[in-house]
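Scroll down for the structure; my scribbles are underneath it.
So, chain A:
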Amino acid sequence: MSMNATITRSTRASRIAGVLALIVIVLLAAAPWWGSRADLRLIGEFATYVALASLWNLLAGYAGLVSVGQQAYVGLGGYVLFACAMFLGISPLVAIALAGIIGGLAAIPVAKLVFRLQGAYFAIGTWVVAEVFRLSFAQVQELGGGSGISIPVDAVKAIASSRDLREWLIYWVSLGLGAGSVLMAYGLLRSKIGLALTAIRDSEVASMSLGVRITTVKFAVYVLVAAVTSMVGALIFLQKLRITPDAAFSINDWTAFVIFIVVIGGIGTIEGPIIGTIVYFLLREFLADLGSIYLLILGALAIIIMLAAPKGIWGYVKDRYGFSLFPTGYRVNWKE
Partner candidate 1 sequence: MEWINAIVQGILVGGLYALFAAGLSLIFGVMRLVNIAHGDLIILAAYVALVIVQMTGLHPLASLIIAVPVMAGFGYCLQRGILNRTLGKDILPPLLVTFGLSVILQNGLFEIFTADSRKLNAGELETVSFNLVPGIDIGVMPLLMFVTAVAVIGGLQFIFYRTAMGRAFRATSDDKEIARLMGLDNGKVYAYAMALCLGVVAIAGVFLAIRSNFDPSLGPGRLIFGFEAVIIGGLGNLWGTLVGGVILGVAQGLGAQVNPGWQLLAGHLAFLLVLALKPKGLFPRIDG
Partner candidate 2 sequence: MSDVLLEVRDLKSFYGDFQALHGVSLTLQRGGMLALIGANGAGKSTLLGSICGLVPCAREAIVWKGEAIGGLAANDIVKRGIAMVPEGRRLFASLSVEENLILGGAMARPGPWDLAKVYAMFPILKEKRHQPSTSLSGGQQQMVAIGRALMSNPELILLDELSLGLAPVVIKDIYAMLPDILGDGMSAILVEQDVTQALAVSQQFICMQEGRVSLQGAPQAFTREQISAAYFGTA
């Protein structure tokens, strides 16, 4: 029996976008040759936020786990990096990978605890865990206690011999993590796990009855996101050269902004975090001088978007024009 339709995953728009994305990545990777140090820092920071946003989006927008405590892993990653570099003599870039592993391992008992809570209580629970991390690290005198610690110059020099090369390497790792997070989310969602996640998002009851092991899937996603978040955290503090408990586990820097980015860009879409980060950087460019008024505007914007256009910018575009640059669904093309 033949079907008079073909099933594809991509559209012309997404295939074009795929090619464009590849070109952009190559261009960005070549930035050390055409850009200044400031350019590299900016793009690197952009990539960092895209990573954090994509990861949070995977957790909240797809697995339904709204965490307000991801800063726990950002900070953990940072401290692991500092500890490795300072006490174990491990090259910082290698330590980033180690931070990922440790972050993932730490996430296992955390998940076992917080998964006992539902919905918004889960969110606050993750926040409490982050607070516990913060308060605990503030007690560790070897890592500077409450006032924090700076990374010694030798540890940084272990990355590479010249300053330029160091900055390029850090830049490429940032880019890698940023693009990697987006691609990881994309890959995950196109796989069977992604199908399970979408089913869970649409109806937990129905998917349970179809045998989808919801808790296992959510658990796996939580641990994976924690691991990569820890890597991003390690990278962030490697660049800052100094870590304090308040900065490492700051809910403002690592959660509030990330949430705004994802909400404004479009939660539950892959393109959303990228769009949101662009908007965030634009707003920051023009409004950051306003200090707390800037944050007030972000807060008001998030509320308005949630009430008026809950799917964010990209969600609106997707609904209105029906295209996806990173398609995760299936399209039926009828043969006539």
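Selection rule, in plain terms: all candidates are chains of the complex that A comes from, given by their letters.
Basically, a contact is a pair of C-beta atoms (placed from the backbone, for glycine too) under 8 Å apart; a residue touches a chain by one contact, two chains touch by 3 or more; residues count from 1.
The structure presented is a predicted model; accordingly, all values stated were derived computationally and were not measured.
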Q) Pick the candidate touching chain A in this complex: 1 or 2? A) 1
Q) Considering the complex alone, what residue numbers of chain A touch candidate 1? A) 60, 64, 66, 68, 113-114, 116-121, 123-125, 127-129, 131-132, 135-136, 138-139, 146, 251, 256, 259, 263, 267, 292-293, 295-296, 298-303, 306-307, 310
